[in-house]
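As structure tokens, the structure follows; a few thoughts come after it.
A protein chain is absent from this complex, but the other protein chains hold their places.
The block that comes next holds chain A.
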Amino acid sequence: MTLTRREALALTAGAAAFLATASRMAFASAEDAEKAISEFTGGAAPQSGKITLTAPEIAENGNSVPISVSVDSPMTADDHVASVLVLAEGNPNPDVATFHFTALSGMATATTRIRLARTQNVIAVAKMSDGSTYIDRKEVKVTIGGCGG
């Protein structure tokens, strides 16, 4: 079968559109992460600073990537970190975890291990007891994805 130039172009465009849809179905996009952030903050844009997200620059195995968050706060009953939302914007579902702190936590730090499907940004958003929010993000390069396809 021979293709005319017009047919070939139409096919290419169709394939590109299909690929774009398919990848949108399989992975969350940055917009999904933004949506989750604004739900968490109640629509306010989080400021930078105060929160530090620690993650490896390169993760060989996406099945288990150590991350830790720490927020600068006196952690008293009146002024403490209420919760920290962790998101991975390139995973099938951007939610990773939500940590809840109290004044009894002493420090607002937590460490866990997460799954990353591919190279992407990991985002941490902290919500203080007074309602202000802070954000930090780190790009993690993933060698082998952790979704076990």
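Remarks
One rule holds in what follows: a contact is a pair of C-beta atoms (placed from the backbone, for glycine too) under 8 Å apart; a residue touches a chain by one contact, two chains touch by 3 or more; residues count from 1.
One rule holds for everything that comes next: contacts and distances are computed from a predicted model.
Per its UniProt record, the hidden chain corresponds to "Probable sulfur oxidation protein" from the list "ABC transporter permease", "Probable sulfur oxidation protein", "Oxidoreductase" or "Dihydroorotate oxidase B, electron transfer subunit". The chain that is not drawn here is touched, among residues A:41, A:73 or A:91, by A:91.
Contacts to the hidden chain, counted on chain A, fall at residues 63-65, 68, 75, 88, 91-93, 95-107, 109-116, 146-149.
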